[in-house]
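With one protein chain removed, the remaining protein chains of the complex are shown where they sit.
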Amino acid sequence: MKKQIWIISIAVLYSLLIAAHAKAQKTPAVSEATQACLSCHGFFHPGIRSDWERSHHGRVTPAEALGKDKLQRRVSSEKIPEPFLKTVVGCAECHTLNHEKHSDTYDHNGYKVHLIVTPSDCSTCHPVEADQYGKNLMAYAYGNLNNNALYRDLMNSVNGVQTFENMTTTLRLPDAETNQDSCFYCHGTEIKVLGQRTRETPFGKMEFPILSGWPNQGTGRINPDGSKGACTACHTRHQFSIEVARKPYTCSECHKGPDVPGSAVYEVSKHGNIYSSLGKGWNFEAVPWTIGKDLTAPTCATCHVSLLFNEESGDVIAERTHQMSDRLAWRIMGLIYAHAQPKSPDTTLIKNKAGLPLPTELTGEPVSEYLIDSGEQERRNTAMQKICRSCHTEEWVKGQFARIENTMKTTNEMTLTATKILLAAWDKGVAKGPAQKDSPFNEAIEKKWVEQWLFYGNSTRFASAMVGADYGVFANGRWYLSKNIREMLDWLEFKLQKTPGKTEEQKK
Amino acid sequence: MKKQIWIISIAVLYSLLIAAHAKAQKTPAVSEATQACLSCHGFFHPGIRSDWERSHHGRVTPAEALGKDKLQRRVSSEKIPEPFLKTVVGCAECHTLNHEKHSDTYDHNGYKVHLIVTPSDCSTCHPVEADQYGKNLMAYAYGNLNNNALYRDLMNSVNGVQTFENMTTTLRLPDAETNQDSCFYCHGTEIKVLGQRTRETPFGKMEFPILSGWPNQGTGRINPDGSKGACTACHTRHQFSIEVARKPYTCSECHKGPDVPGSAVYEVSKHGNIYSSLGKGWNFEAVPWTIGKDLTAPTCATCHVSLLFNEESGDVIAERTHQMSDRLAWRIMGLIYAHAQPKSPDTTLIKNKAGLPLPTELTGEPVSEYLIDSGEQERRNTAMQKICRSCHTEEWVKGQFARIENTMKTTNEMTLTATKILLAAWDKGVAKGPAQKDSPFNEAIEKKWVEQWLFYGNSTRFASAMVGADYGVFANGRWYLSKNIREMLDWLEFKLQKTPGKTEEQKK
Partner (left out) sequence: MKKQIWIISIAVLYSLLIAAHAKAQKTPAVSEATQACLSCHGFFHPGIRSDWERSHHGRVTPAEALGKDKLQRRVSSEKIPEPFLKTVVGCAECHTLNHEKHSDTYDHNGYKVHLIVTPSDCSTCHPVEADQYGKNLMAYAYGNLNNNALYRDLMNSVNGVQTFENMTTTLRLPDAETNQDSCFYCHGTEIKVLGQRTRETPFGKMEFPILSGWPNQGTGRINPDGSKGACTACHTRHQFSIEVARKPYTCSECHKGPDVPGSAVYEVSKHGNIYSSLGKGWNFEAVPWTIGKDLTAPTCATCHVSLLFNEESGDVIAERTHQMSDRLAWRIMGLIYAHAQPKSPDTTLIKNKAGLPLPTELTGEPVSEYLIDSGEQERRNTAMQKICRSCHTEEWVKGQFARIENTMKTTNEMTLTATKILLAAWDKGVAKGPAQKDSPFNEAIEKKWVEQWLFYGNSTRFASAMVGADYGVFANGRWYLSKNIREMLDWLEFKLQKTPGKTEEQKK
């Protein structure tokens, strides 16, 4: 009890010092509510406080932000509500915002506070970005995985626990905690309020909500206000630095493994080399981002997100977009075959002829009604190529895109070959597939088939698209595409040998 | 001969210049003995000289170091011997120190010099760190591998040379040189003086000791003065920069491969992203290390080693420790199952019920008498979580630790499944294990079993502990844990098919 009084005294004193300090500096103008937050949390969480102090949110008021020229402006709302205009964007501004819509809202020292700040909350000042992000596949990353029976089966086969008895294994479906620690770390969790718990704090007993799926900053998080996504996946808390979002390390959090090798490929590309060698002298804070002046080679954000400017001509090279597929004609990863981008970010809507929730048939034909058409593909390619041409000639760009298209074709063919071997295994009865009411992901040959497209096809296409050399050859590239087929064949031969009738049938 | 005189003349002249230069600058005060070293070695090894000049050792005298406030102090001795107080810590101070205890001491231009500076030598000024490090598993890394019959067998199976004659292979045990180039690079070599050799130098013939196991800076090096370890494993010669030790690249020298993926996981974690994006503006030299002011996200050292300070509250968040397990409740790598940290850093003392030198049974049960108890685990978790709470709420930390514990449970289960398949293979006689006086590491199915825990179980746990996304899924994570089991089963099926009697027996 004595200790608590002591802590409270220091906290109050500290709060006064903050106020004095703020006054002395004239800025930033911190709201009373945020000062109340800082008086304790700044004390207990120096990392959060310091991060926020370095942020634009902690230094600039929305009124100031609105005062900038359109091209320099970092807020997209034209009418930020009056109460927010004159103080910087602090703890309370975000964590008490729309509290009535948040099932995670709780009473905390006289304030209605919620833990999870959502794209809906951020849209108070950034509505265009929130809207664009809502059309982004990444905003649907949770549902597109969890609510697609086929992908969910893949997830179960990966995350489930196999046990071994009587010379055979049994799969126990994964618990929620495991999925959250695995696929949903990037795809996002579903955050629900399970109840309240009372906890002893330095200020006595306090109540806090109990959340499922927390912590999580996955791109398709299902939030307690019903919204989708987490801006903080890329705009890392609590500095929300555009520098962090623009650097490739942010993307590499979820895009570096063998199934999603974008960042790994970028690292060994010429673009990645230039960034790693010279990026220290670039300006990662400038809005708009001026090619040649602020940066001399692209990072992930340059090509896929940022507002790019040509100072020589005064042209906008690319408008800012938070729908990451907006400059992408093709989808080259995560699925069996490369195919045109889907029309809707909600891919659970898709059904192919076989009734499977896939954008292509099992043998590769696109399910066109759900995919963007060639006109839209051309529009997206044109948008992307305009960026390329900031530093490359027309001849260069044309040659580069021809290679990517060729590589999509050949990797799709190599996947089709693997698929045919798998179909033969199912047909000959040496493996069991959907027709036998069995998962297509649980047997060894099925797992090899998955690697053909999920690892090697992807990697080869990324290497082609981003010019990542060995990722198209020996680093999960064509070497493995070709080796894997031979190993699938050997597996088939070994299994057929065990079932002699089948083998003879085969020899006919 | 003429050339030698010329060189000596230049060296003497150079030595005078150094002295003059030192005088002109007033500092640093270099001892006469060190000036003698520099007069030749500064000339021949500009890299060593320059590194040292940039070091604290080369710029600060122990007397000055002792004069700092306790919290800022970089020396832990209260009574550094008088002769060392007034000059900076130069070549001679370390390389002639305790020469009587060093079997590698030799006569060199009138000085008793030894090549290998050891933790014992460093403890003259840094006794607390040397003492802590002596309780560190890493200080025992040589013996824990070399003197554990089971691990030594694993090492032999990895490093040995297999030859092929008459359709079978034979293992030739690895030579000492190979082990030094392989496992012992990180674990440390045993350095022995094998004799002396005479070598022609620019100053005529000179004698030098012949050392086995040299060069080496492994963490568990057995030194010629009988001490264990190499401070230079992390405090890289000859700048001994705390910046280097605190940056993740140092740890990555030994902790990046599939068996020890800590650094690889860190790189793609949110923490790693923030470090890579913003670390350029942090202060890696400050002692103590102030959260929020000097750094806004942790590196390896932050959580595992450093003295951390909260400037807002004036609290020490974490005391400095060089016993790296001091904030770790669990050991999640390098062994078959995740388990509580061992009590003693000398793990050769451990024996399980089966008489094997393992901290768990082959089927996973912990050998509790050799492991820390739940009280000590809680103490260590509390120490670690206090660091987490500098930037995270209680709810966040609680959720994060619950996931790690769940992941230890499920990865242990997946390892148990692999172990049961291996036991079946041994039992059915299609592979030979310890019961058949054969290595458990030399056959293909045994190697798959090793990968289940040494690669995939580890990687999944690290991804969970450090939030490294795909390292828990497709980058050596759960995908491989589940695939490997199916491949072990196929291997078993294939071998049983070859020995029909066994197969029938199995079908009963």
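Note that the chains take the letters A and B in the order they are written out, and that residue 1 is the start of every chain.
Everything below uses one rule, namely that a contact is a pair of C-beta atoms (placed from the backbone, for glycine too) under 8 Å apart; a residue touches a chain by one contact, two chains touch by 3 or more.
No experiment lies behind these values; they were computed from the predicted model shown.
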Practice task
Touching the absent chain in the whole complex: find that residue among B:65, B:122 or B:183.
Solution key: B:183
Practice task
Would you indicate which residue among A:274, A:287 or A:316 is in contact with the undisplayed chain?
Solution key: A:274
Practice task
Identify the residues of subunit B touching the omitted chain, counting contacts across the whole complex.
Solution key: 10, 14, 42-51, 54, 115, 157-165, 167-169, 174-175, 177-178, 180-183, 185-186, 199, 208, 211, 214-215, 217, 236, 239, 241, 243-244, 247, 249-250, 252-254, 256-260, 263, 280, 442-444, 447, 454-455, 491, 494, 498
Completion exercise
In the full complex, subunit A touches the hidden chain through residues 267-270, 272-274, 276-278, 280, 290-293, 296-297, 310-313, 389-396, 399-400, 402-403, 406-407, 410, 413-414, 417, 420-421, 424, 463-464, 467, 469-475, 477-479, 482-483, 485-487, 489-490, 492-494, 497, 506
